[in-house]
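Structure record follows, encoded as C-alpha cells.
Here we show just some of the chains, and they stay where they sit in the whole.
By letter and in written order, the chains are A, B and C; residue numbering begins at 1 in each of them.
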Amino acid sequence: MTYSKKPLVGIIMGSSSDSRIMKGAAEIFDEFKIKHEDQIISAHRTPSRLAEYAQHAEKMGFKVIIAGAGGAAHLPGMIASHTIIPVIGVPILVYNDKHPKKTDAAKFSAFGGLDSLLSITEMPSGSPVVSVGVNKAGNAGIYAMKILANEFPELKNKLKQHKSDQHKSVLKESEQLKKQGLSKFTKTKFK
Amino acid sequence: MTYSKKPLVGIIMGSSSDSRIMKGAAEIFDEFKIKHEDQIISAHRTPSRLAEYAQHAEKMGFKVIIAGAGGAAHLPGMIASHTIIPVIGVPILVYNDKHPKKTDAAKFSAFGGLDSLLSITEMPSGSPVVSVGVNKAGNAGIYAMKILANEFPELKNKLKQHKSDQHKSVLKESEQLKKQGLSKFTKTKFK
Amino acid sequence: MTYSKKPLVGIIMGSSSDSRIMKGAAEIFDEFKIKHEDQIISAHRTPSRLAEYAQHAEKMGFKVIIAGAGGAAHLPGMIASHTIIPVIGVPILVYNDKHPKKTDAAKFSAFGGLDSLLSITEMPSGSPVVSVGVNKAGNAGIYAMKILANEFPELKNKLKQHKSDQHKSVLKESEQLKKQGLSKFTKTKFK
C-alpha cells in the first residue's frame, strides 16, 4: 500500500473562517502528496455531526485527524471523545468580529489564543487530545506526517530530507549574516 | 399574552461608546421581534440611577436585563444587587482612549477584557450575575430568548428554527470545502 | 401549577468528583424547595449521552440546566448545543490528581479555573452559555431561581426575602464591628 491512494488524514475546523489558518496543514500535505479530506464540523452549530464524522473517519480509515478551533474550542476534544483515531488540535486565535469598524486591529482575540490552547490540552484523564502552538496548523501537518511515517517508510525519507533542507537553509543565511554583520544583513534582508 | 406587545428585556450599558458592542443584542431581538428598552446607566457617573432603574425594570415587568460594561465593569453586579430580575453581563473590551494618536491599534484594552469578565463573574456568594464571552452581546441576546422561551412557547420554535438554520448553513459550507479542498476553498472564500 | 411538583432544574456535572462543588446548587434548591434532578454527564467519557440528556431534559420540561465542569470544561457548551433550554455553567477548579503525595496542597489546579471559565464563556456567536464565578455553584442555584421566578411568582417573594435577610445580617455585623472596632471584632470573630 502506498500512502497517496486515498485520504489518510481528515482536516476539520469549527468554522469557515478557520480555513484561513487551517490551510497551513493542507499546504504541507499537498507538498508531500498526502491526500486529505477537509470538512467544517461545528461542535456547537452541528453537534449531531460529531458522532457522524467520527464514524465516517473510522470507516474512511483515517490515520490522524487534525482539528482546528478558536475561542472555547471544543471541537478537538469532542471528536476525540467519539473515536480512537489520534486527534491533533490546532488552537486558533479568534477575532472579535462584532467590533464596529472592521479594521485588522479591531479584530484581535480577547485572550490571545490561550483560551483555545487550554480548552484543547486540559482534557480530563483518559481522553487525550494533543495540541500544537496557537495558529500552527503547518506544524500539525508535519506532526501528522511523523505519525504516518511509522507505517509509510518513504515518508521517513521525505521528513529527513525536509530536516536536512531546513538545516542547509539556516546555515546559508547564517553564513551571510556572519559575513555581512547584523547592521548590513538587516538592511539587505528587510529593505 | 404575546411576547411582542411591550418590552420584555432591558438593555443597559455603562457608556454610550458601549452601544457599538451592545447593538449586537438589539439586532437579535429586532430579528426575533422582541421588544426591548435601551438605556445608559453608569454605575460610577449616575450611581443614584442604579436603584431607580431596578425599580423601573420591575415595574415594567422586564423578564431579563442585559448589562454591558468594560474595564472595572461594576454595572451588571450593581443592578443585580438591586433586583431579582436575572441579569446577563456582557464584558466589553475597553479601549485606551487617552492615547496620543487615535489609530485603531492604539485603542486596545490593557487587559483584553479579562478585567471585565472577572468583575462580572466573581460576584460573592448570594449575588449572582452570569456572563457571556467578551463582547458577545449577540449571545446575551440569544440567551435572553432562551429564558423568555420558558414562558412564550412560540419562541421555542423560533430558537429551534435558528439552530436548524445554523446546522444547514454549516453543512452547506462543509460540503463546499470537502469538494474544493482547503486551498481552493480559502481562495474562493477570502479573495 | 406550582413550582414544587416535579423537577424544574437539571443539575449535571462532568465527574463524580465535581459533586463536592455542585452540591452548592442543590443546597439552594433544597432550601427553597425546588425539585431538581442530578446526573453525571461526561462530555468525553459518555459523549453519546449529551444528545440523550438534552432530549430527556426537554421531555422532562426542565426550565434551566446547571452544568458544572473543570479543566477543558466542554460539558456546558456541548449540552447547550443540543437544546434550547438555558444552560448555566459552573467552572470548577480542577485538582492535579496525579501528584505523588495526595495532600491538599498538591492538588491545586494548574490554571486556577481560568481554563474552565474561558471554555464556558468564549462560545462562538449563536451558541450561548453563561457562567457564574469559579466554583460558585450556589450562585448558579440562585440565578436559576431568578429565571424560574419569571413564571412562579411565589419565588419572587422568596428571593426578595432572601435579599432582605442578607441585608439585615450584614447590617447586624456592621453594627457590631462599628461598636467594637476592627481589632476587637476580629479577635471575637475569628478566635
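Keep in mind that, in the parts below, a contact is a pair of C-beta atoms (placed from the backbone, for glycine too) under 8 Å apart; a residue touches a chain by one contact, two chains touch by 3 or more.
On a predicted model such as this, the values are computed, not experimentally measured, just so you know.
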- Chains shown: 3; total copies of the one sequence in the complete assembly of this file come to 8
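The rule we apply is simple: only the chains that are shown with their structure count from here on.
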- chain B and chain A are one sequence twice: same or different residues at the contact, by the over-half rule? different
- Please identify which chain has its centre, taken as the mean of its CA atoms, farthest from the centre of chain C. A
- Query: What is the distance, in whole Å, between the centres of chain B and chain C, each centre taken as the mean of its C-alpha atoms?
  - Reply: 21
- Query: If you average the CA atoms of chain A and of chain C, how far apart do the two points sit, in angstrom?
  - Reply: 35
- If you average the CA atoms of chain A and of chain B, how many Å lie between those two points? 32
- Enumerate the residues of chain A that touch no fewer than two other chains. 15, 42, 45, 48, 71-72, 98, 110-111
- Task: In the complex, go through chain A and note every residue touching chain B.
- Result: 11, 15-16, 19-20, 22-23, 25-27, 30, 36-42, 45-46, 48-49, 71-72, 96, 98-101, 103-106, 108-112
- Query: Of all residues in chain C, which touch chain B in the complex?
  - Reply: 63, 84-86, 88, 117, 121-123, 125-134, 136, 138-140, 142-143, 146-147, 149-151, 156, 159-160, 162-163, 166
- chain C contacts chain A in the complex at 14-15, 42-45, 47-48, 50-51, 71-74, 77-78, 80-82, 94, 97-98, 110-111, 114-115, 118-127
